[in-house]
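Starting off with a structure, shown below.
One protein chain is absent from this view; the other protein chains keep their places.
== chain A ==
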Amino acid sequence: MTNFPASASGAAPEGRPLRVLAAMSGGVDSAVAAARAAAAGHDVTGVHLALSANPQSFRSGARGCCTLEDSRDARRAADVIGIPFYVWDLSERFREDVVEDFYAEYAAGRTPNPCLRCNEKIKFSALLDKALALGFDAVATGHYARILDGPGGRELHRAVDPGKDQSYVLGVLTADQLAHAMFPLGDTPKAQVREEAERLDLAVARKPDSHDICFIADGDTQGFLARRLGERPGEIVDADGNRVGEHDGAYGFTVGQRKGLRLGHPAPDGKPRYVLDVSVVDNRVTVGPADGLDIHGLTGIRARWCGTPPEGSGRFHAQLRAHGEPVPVTAEVAGGGTVRVDFDAPVRGIAPGQAVVLYDGTRVVGSATIDATRRAAAVTR
């Protein structure tokens, strides 16, 4: 096991094991991560985060991360591993920092990624802070990513299993947060993790992976947003401003979206139309052909760096969504936490609000929230 804090501020003094708080969602990954941390000789305590004040309101069944059933599964796994287990109620923080932010971002016409937000604000902030205050040295999770010691300190790297790599959703972590993080699964393929769970008699070995957004119980994001934000009927227009349809609220649309436009009649050229722009201010959705989605660059805000920010402009690979292919870019750090990214070749369907994560090989350099994208000529918000 190479990816445990060996040095840095998260290290324990000589002669005692590391005190590790294992965040246990009730799924197989975090259970095996906790088991591995315990097997490595650390002093491990499991904790399940209650993220909804009313556990029944979140996704039920085997796919979520915040139900009573998940809490029981996590407890059962902790009992088998033989570690203490607690449930911590972080529902208020989760509501404020993740759910409310989710509404606000959509209301502003952006498409947020709540998993990044949760890692930044809950798992490696609220949870980590409480853990450190209670005397723990590190927080372990079941994320697929690696922490390696590099020349400049601890580095976050992609997992060895490219199909499961989750470094993208951890791209928001700073060096300080990383110093107290532990990802015991980063060097292992998923299939092997399930086998290991079977071997360890963990009942969650065959539990399906969680998907989608944990706080939207039925998976219906549009309905979830509409219940809160209400219906705001408006126009769908083409690139020339001609009205081609109507909608119930511009906030419900995402750049690059093709389905659910309900345009009624085909475009003059017969080609499918995509959402090119969402303007919440005018409550207007602009649609057009696929080539209108070609983006040449973007501006990111709220940049966060794993270690020292890169100086000047540099060559990186950028990943633009959770399971997106990395693309070669030139990125330049500007002032005020902004970063300018230029793609070598145009990229399609980038939604403001999503995160851009920059990589140097397998190493995560940093991340930013996409604020504006650049088409061939004009900058579009």
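Simple rule for what comes next: a residue touches a chain if its C-beta (ideal position, glycine included) is under 8 Å from a C-beta of that chain, and two chains touch if they have at least 3 such contacts; residues count from 1.
One rule holds for everything that comes next: contacts and distances are computed from a predicted model.
The unshown chain of the complex is recorded in UniProt as "cysteine desulfurase", chosen from "RNA polymerase subunit sigma-24", "cysteine desulfurase", "ATP-binding cassette domain-containing protein" or "ABC transporter permease".
Annotation: of A:20, A:34, A:50 or A:169, A:50 touches the absent chain (contact as defined above). Residues 45, 48, 50, 55, 68, 71, 75, 84, 86-90, 92-93, 126, 129-130, 133-135 of chain A touch the missing chain (whole complex, contact as defined above).
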